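Please see the structure below; I have some questions.
A single protein chain has been omitted from the complex, and every remaining protein chain is retained in its original position.
The letters A and B name the chains in turn, as written, and every chain counts its residues from 1.
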Amino acid sequence: MRRDVILMVCIASLCLVWLGLQFEPEGPGPVESLSGTSLLASAPEMFKRVTRPEPLRFPADHAMHPGYRNEWWYFTGNLNGPEGARLGYQFTLFRFALERTEVSSQTDDPPSDFTAAAIWMAHLALSDGRTQQFFQHERFAREALGLAGASEQRWWLRDWAVRATERGWHLKAGTDDFGLDLQLQPGKPIVLQGEAGYSQKGPQAGNASRYYSLTRIETSGQVRIGDALLQVNGQSWLDREWGSSQLSDDLDGWDWFALQLDDGRDLMLYRLRQSDGTASPFSAGVLVETDGRYRVLTANDFELTPNRYWTDAQGIAWPLDWSLQLPLADLKLEVHAVFDQQRWDRSVQYWEGMVDVKSSGAPVGRGYLELSGYADTGEQAANTLAIERR
Amino acid sequence: MTALAFRSVTRQYSAGSSQVHVLDQLELDVAEGQRIAIMGASGSGKSTLLHLAAGMDLPDEGRIEVFGTAVSELDEPERTRFRASRMGLVFQDYNLIDSLTAFENIELALWLTDQAVSKSEVVALAGELGIEPVLDRRPGQLSGGEQQRVAIARALIHKPNLILADEPTGSLDQDTANDVLHVLQQSLQDRQCAMVMVTHSDAAAAICDQIQVLDHGRLVPAA
Partner (left out) sequence: MQARITHRFFKRHLGQLLLALTGIAAGIAVVTGVALLRGALLESLDAAGSVLVGEQTISVRSETGRVSVRQYADLAVKPGAPDWIPVLRLPVQVNGQRFEIVAVDPLVAGAATSPMLGPGSSLASTIDMNGPASLVIANRTLNALGLDADDELVVEHQGQVVELPIAAVVEGDRSMDRRLLMDITQAQALFGSRGELSELWTASVSSDWLDEHLPPDLVWQTSAERRDSAASLTAGMRANLTAMSLLALATGMFVVYSVLNFLIVQRRHDFGMLRALGLPPSGLLKLLLSESLLLAAFGGLIGLVIGTWLADQLLALVAQPVGELYGQLPLVESAPSPGLYTAIWLLGLGAAILVSVPLVREAYRVPPGRLVRSQPPRGWTLVQALGFGLFPMLAGGLLLLLSSGLTAALAGLFLILSGMVMMMPAAGFGLLAWLGHLMPRSLWGRSLVLLQSSRSRIAPALAALTLALALAMGMAMMILGFRVALDDWVGRLLQADVYISVDRTEQAVTPAVQLDDQTIGRIAAQDGVAAWSSIRQRRLADGRRIAAYDLPEQAWPGFEWIDGTPDRGQFEAGLAVFVTEPFARNQDVAPDGVIEIPTPQGQKQLRVAAVYRDYSSDQGVIAMNGVQYRDWFDDPIRDSVGVYLQPDQPLTAWLDDLSEKVFARQLSWITPAEVRQQSLDVFDRTFRISWALALLVGLIALIALTSALLALGLERAREYATLRALGLSPQGLMQLIMVQTGGLTLLALTLAVPMALLMDIMLSSSIQPRAFGWSVPLDWPPLAPLVWTVPLAVLAGLLAGVYPALRIVRSPLIRNLRAD
């Protein structure tokens, strides 16, 4: 009898186990395999490289430069709202060229409506100093069907657009939560970074980009937070850069400062961080005088020291307070994040936010700080690179 | 002529590794019209003896003759036909067919022997056995005594020459048993029909001409 009971129990358990195996786990599981995400940082041969200074022409060079791996139009700005409200914004258009250049020529009849030579990414962020809120929104589009592009007159990704006006630009972008509608009027002439716009960032030929800036742009218009419209004015900064494989392999990231001093001078500094934590000799900067004359700075001209780290929810430490020394201009400055939470957590993880500039504790200016490469680990790195690869 | 003869009949069953001789070189002679009662302890082989006589079982050794025919040497269909025509069987539990009326149960024996059914004959026999009023009832609606009378009628209707009865009163109370024995004796006497009846009851044995006791596989006359 025991034998038969055991037999029954065995069959019953077999049935139960089999039935149990029929259930699917609830919810989505992890991705099993990604297409061989090669983590190459350098651009394939087909892309043009920036290897030497070449004359830049405007407004022609405001438009996009097909043939290069990447290019961006990078606005940041510090704004004053009503009742002393402190606001900061960032609006960036990134263009990443795709490798299939053979189909990129627009003249051929492309096999698909969506065939694109490049994909575009736009980042829009707003920092509200009153509430210490940081709004961010990211969007993508193909360079097809007129969804994204940049001409002399217009830089756009769908309805987020910067249009040339008589005296500058009109920037309009927004989401349900927040939006910008700003008139931009350059207050100083174009600054060509590096060697007449040739900005070398690494030892190899091609570890360089074309780089120019507008360091002080008078800004006025409206900022929308939720349904509230705020009249604002202030100063913006535009960085324009394009190239292929401008960064060398051994770099971890960079710390980039764009500071507008109350005395009328503007200071841009970037520190390229090497894997060992030290600054790369290709770190550089520029000091723009009130009248627009400027002086290019090299790594030896300045010193940047992090003073305070902020640890975010993921446990990543971001250096948000800095000491800055520029002996040749006799500048000793402290840079403080206006508030900590100005961190991007979309496809690319970085910190981009408004900062106060002080000298011996007294406010002497405002600016924007960008910290990159701190969170680029594992999955995120793969993601970032997967996008950069395009 | 002998109605039934057993000649050194042996019937054995294997019980595990050993052989149990239920019937051991058994001898039996039943004359025509003779009624023999077989008694014996339970398990002594009485039913086995009857089954052999009816050709429903075969001996391991020996020879069984019914009216001169060696039943044990016929093949199955022949034995069946022979049994149907020459013998009548009565069981302790009557073994009536539930779905058939008393009449149909009696009629069954005629049908199985391919005889024409004469309704009057059935009714007459039933009258003789005192079951005429219940002929159109089914077995479930009959008392034990009535059922056994129907069974006796079924055993007699086709005019057999040998009745084999296995404890026909075993399921009946004393009074009913006596009734049934009475009609049975009466019917057999009228028909000059031989009978081998297995019984435990002295009253039943009393209607027989002879009483034999089955013991250790052999028959011995009762003391």
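Just so we're on the same page, contacts are C-beta pairs under 8 Å (C-beta built on N, C-alpha and C of every residue); 3 or more make two chains touch, one makes a residue touch a chain.
For clarity, every value in this text was computed on a predicted model and none was experimentally measured.
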Option touching the unshown chain, where A:83, A:113, A:227 or A:330 are the choices:
A:113
Among the options B:51, B:159, B:191 or B:218, the absent chain makes contact with B:51
Specify the residue from the set B:7, B:81, B:200 or B:218 that touches the hidden chain.
B:81
Note that chain A touches the chain not displayed via residues 1, 4-5, 8, 11-12, 15-16, 18-19, 22-25, 28-35, 37, 98-100, 111-116, 119, 138-142, 145-147, 156, 158-159, 174, 176, 347, 379-380, 382-383, 386-387, 389-390
When the complex is taken as a whole, what residues of chain B touch the one chain not shown?
47, 51, 54, 56-57, 76-77, 80-81, 83-85, 89, 91, 93, 95-100, 104, 108-109, 111-113, 117, 139-141, 154
